[in-house]
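One protein chain is absent from this view; the other protein chains keep their places.
Here the chain labels run A and B in written order, and each chain numbers its own residues starting at 1.
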Amino acid sequence: MRSNLNFFSDEKFRSIFFQTLVIGLFALGIYFIVTTTSYNLEKRNIATGWRFLSDPAGFDISFSPFLDFKSTDTHLKVYFVGILNTLLISVCGCIAATILGFLIGIVRLSSNWLLSRVAYVYVEFTRNVPLLLQIILWYSILIKLPRIKQALEFFDSFFVSNRGIYSPRPIFENGFSYVFIAFILALISSYILKRWAKKRQDETGKQFPVISSSFGMIVLLPLLLFFIIGSPLSFDYPTLKGFNFKGGMVIRPEFIAMFLALTIYTAAFISETVRSGIMSVTKGQREASGSLGLKKNWIMRLIIIPQALRVIVPPLTSQYLNLTKNSSLGIAVGYADLVHGFGGISLNQTGQAIECMVIVMATYLTISLTISVFMNIYNRSIQFKEK
Amino acid sequence: MNDITESRKPPVATTGILGWFRINLFSNWFNSLISIFVLYILFQFVPWILNWTIFAADFKYNFNGEQIINREMCSRVLDPENGGACWAIIYVRFYQFMYGFYPREEVWRVNLSYIMLAVAVVPLLFDKFPIRKHFLKFTYIFPIIAFFLLNGGLGLESVSTNKWGGLLVTLVLGCTGIALAFPLGIILALGRRSDLPVISMMCTLFIEFIRGVPLITLLFFGMVMLPLFLPEGIDMDGLARVLVAVTLFQSAYMAEVIRGGLQAIPQGQYEAARSIGLSYWQMNKKVVLPQAIRISIPSIVNTSIGLFKDTTLVIIVGLLDLLGIGRGALADTTWLGLAYEVYFFVALVFFIFTFAMSRYSLYLEKKLKTGINMGAD
Partner (left out) sequence: MSEDSIISLQKVNKWFGDFHVLQDVDLEVKKKERIVVCGPSGSGKSTMIRCINRLEEHQEGTIIVDGIELTGNLKNIDSVRKEVGMVFQQFNLFPHLSVKENITLAPIWVKKMPKSEAEELAMQQLEIVKIPEQADKYPGQLSGGQQQRVAIARSLAMKPNIMLFDEPTSALDPEMIKEVLDVMIDLAEGGMTMIVVTHEMGFAKTVADRMVFMDEGKIVEEAVPEKFFNNPDSDRTKLFLSQILNH
């Protein structure tokens, strides 16, 4: 006789029971929250639904380099301006931080003790001071720049003031599209050149200076065409009229502060990633390639960097993610990113906190998950093939 | 054969001070050029910085010997060419930086909490001293004591959290956040690795959601949305709301770090524990978690450093932490314009805490000789 086959001892039953319990509690919790929230919203006369997106915003956005924005534009447009601004600072920041980070990382590995110590000090200071403080610090320095009337002048065309950097705005005249086409053609040709050079090397063994020639092509060809056509590029110079500059274009101190802080802060982390990536390639690899007679720069290009990149890329991508999320701190200095405009002002104006927050969070989630997915695909494709 | 020769000293130019200079700074002409250039730059900047922050600076009195009570009396306002930093602003407002607006008669409670915090943390950091067990008991009850000390109740006058500010808020957020995020992170990590698909999915979704959004959005969520979720009459304290958001945020990152530690444990450990009859919870408590945490301690400390720095974000939702008090001081017309002094001071305080934590992490790594970094940063 089977004694006391308690239902609760059966593993399968237990797991189903337990999970159902959890789902039930969760559903109960959701129900509770939803009802309380609707009650509270009603009580405070807050609307729900997505209609507010087509309502006029009623406020101005100070920084909208891509779209023209008027206060009569809708909240939906506020959202798009916000995304564009967020992407702008994120992309600029990621590019600059990568360049700076790699430079500092390599400097940290330098045999010159002084240089590597100075880089070390930079990294330690930047990593230990909160990013928000750094953003605020840069901003407070930038707004201490001279006022417009006493702006610092560079080459009669750049003016640095506390309201931003005024610079000439390029006006692309008719012929310029040809220059642009020439640039694209140069890019394509250098790609073709690279493939031709590799083929040639495979067949004859001779090497071709691909990097310097493509660089020359990409820079010189469009430049040559530019002058031949007659320099189809003019500039609208900023000129001081009264209390402001007319003409030209301006880079706002909010943007500059965010850019500087994000770049410098993220570059410190990237430099550590780069450093440990390069150090992770064992000394033996260097010795083996050296004893085969390979010269130093070939060793770097063919042996060290391919292996180092495998270690560097995953943490590098999370740094990019962090930078993108950190761009939301722009609200502290008034940079009109997604959180500031749509998540801040729109939210306050309409009171529809839940809808706005949901949209903002969903947007960031999408960006994060996209980057993660691509990173996982890339990671899987470069794994060392093992047994 | 060569039995006659003995060990000699290496040639002079390769060791000792001269050797060090030659190898590290002047090994070839390029390096020498760089060394000279860097030294030149250092000699330009370092004396100037030292001068501004220490030698020419006012700490309490200006160069006339008067005690400084507003910005007009700072040496660098009276004599812009020669004056250094006017640290008087820190000196005068020091109480606020440390305690915010905590009533002065009750501030002994905060001081007591600070001291007890130091005592409570000691057994967590160092494990080789005799009466550690007793210290640990204190560590467990410390949070409760601190709560009543700072908040009030039990015969002590209650001090509303609106009055808390400065370093007090930063430490409360930082320490409580780390202390709560740690067990939560363990639960989430275990949940994510659970065999029960519902639990695993829920934990994964939660972790990935939190890691995908900026902390600011969660702070807004806490401040603005949380009150909407609560039934009428129940009000949640502003600081508590922020604490909830910060803890949830941190627990997701902590969970990933611990999950890395769990993954690094060989399958054999799990199998051995199960085969001697341990239940799921016993296995985790006695075998798996101790090892997993040991491996991931350096990453845990790194994540905690991140949390500590992230506490500054609360100024965006209106809380007055150390940075917030600093900004408040700057807005005061008495001290207008002394931004560099304030920000430098705030940066210095943060730097001290975080640098200490990272040195501790290095010490731990050396001690454990593992230092396997698991995905946090």
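A few remarks follow.
Everything below uses one rule, namely that contacts are C-beta pairs under 8 Å (C-beta built on N, C-alpha and C of every residue); 3 or more make two chains touch, one makes a residue touch a chain.
What you are looking at is a predicted structure, and each value in this text was computed from that prediction instead of being measured.
Interchain touches from the omitted chain, evaluated on the whole complex, reach A, B. The residue from A:Q201, A:N348, A:T366 or A:N379 that touches the chain not shown here is A:Q201.
Within the complete assembly, residues 1-3, 5-11, 14-15 of chain B touch the chain that is not shown. For chain A, the residues touching the chain absent from view are 201-207, 282, 284-285, 287-295, 298, 302-303, 306-307, 310, 384-387.
Everything that follows uses one rule, which is that only the chains that are shown with their structure count from here on.
The distance from the centre of chain A to the centre of chain B, with each centre set as the mean of the Cα atoms, comes to 26 Å.
The residues of chain B lying in touch with chain A in their complex are 24-25, 27, 31, 34-35, 38-39, 42, 195-199, 202, 208-209, 211-217, 220-221, 224-225, 227-232, 305, 309-310, 312-313, 315-316, 323, 327, 339, 343, 346-347, 350-351, 354-355, 358, 375, 377. Listing the residues of chain A that touch chain B in their complex gives 15, 18-19, 22-23, 26, 33, 36-37, 39-41, 43, 111-115, 118, 124-125, 127-133, 136-137, 140, 144, 269, 315, 318-319, 322, 325-326, 328-329, 331-332, 339, 343, 347, 353-354, 357, 360-361, 364-365, 367-369.
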